[in-house]
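Sharing a structure with you now.
The excerpt is restricted to a subset of chains, each kept in its original location.
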């Protein structure tokens, strides 16, 4: 990777981050909508699922938690919840949840591993942190909703996150 | 709000904080008592439910965790558990759990949002933090006890916390 690419990395990674937050927020809101919860609970699930993984990552590497100093992140999550609230009557299928999860997973695993490396975390923990934080949003969502955890279903959740985090670590 | 009222605020907020801890601790101990657990498990639940929300809040805003530097907080939780242990034969009704939860919720949402604002957190995250930390105690309690989460029951849990946090943010 050339120096000029490295210079462009932060903003590219920021976009990946916002994308990961948005799709996880949608996935959280979708699950709450499926359970016929109120709009407020939809927003709660969108926020917890959207920022859960990144919050865990920031706590583990000792960085300030990314969403407390500005309003943008929570606004994205709230907007995602409202989007789901408005459109949910047209029946997002259960499949949608899986696709959004997968997209968020890859985005978070990539961003999490890269950010941990840039904070001086050793390679294996950086890789592990990419995996953990990518899975954390979906895991917290399922725990709170009382669903069987996505970890235990046959969708290879952790494996996908590990692949994404591994690729990200290698390209640095 | 006048300046003299602002000066009196910290100690008033501290009282609100201790009140929130005590009622959450009672609610945790009540749930463990209902499940016929030992006194030690009652104390464990009282502590986890009592300090869970505030701990999450402190971690998120980067403050030192409030209960590790002095003994008072845990003593309150242990006393609450013992109170429940002694009186539980007289059958606290399941209703009591809900009332204690509601009181703790309002106290924590108010205190959490106010404290986050005073740490320079942006308004929307401060509001969100009031809600999150007010709900966290009850959520952790239900998760650990294997109960269906209070989030998913029809009691408008998150909505109540949101109202309290909203009022608190507005009056600053």
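The letters A and B name the chains in turn, as written, and every chain counts its residues from 1.
In this section, a contact is a pair of C-beta atoms (placed from the backbone, for glycine too) under 8 Å apart; a residue touches a chain by one contact, two chains touch by 3 or more.
The structure presented is a predicted model; accordingly, all values stated were derived computationally and were not measured.
Q: Let me spell it out: one sequence, repeated, and 2 copies placed. What is the copy number of the whole complex?
A: This structure file describes a complex of 3 copies of one sequence.
To be clear about the criterion, only the chains that are shown with their structure count from here on.
Q: So if I superpose subunit A on subunit B by CA, what angle comes out, to the nearest 5°?
A: Rounded to 5 degrees, the superposing rotation is 120 degrees.
Q: Can you list the subunit B residues touching subunit A in their complex?
A: Spelled out, the residues of subunit B in touch with subunit A are 59-62, 116, 120-125, 128-129, 131-132, 135, 139, 143, 148-149, 151-152, 156, 158-159, 162.
Q: Which stretch or stretches of subunit A touch subunit B in the complex?
A: Interface residues on the subunit A side: 35, 37-38, 40-41, 44, 47-48, 55, 59, 64-65, 67-71, 73-75, 143-146.
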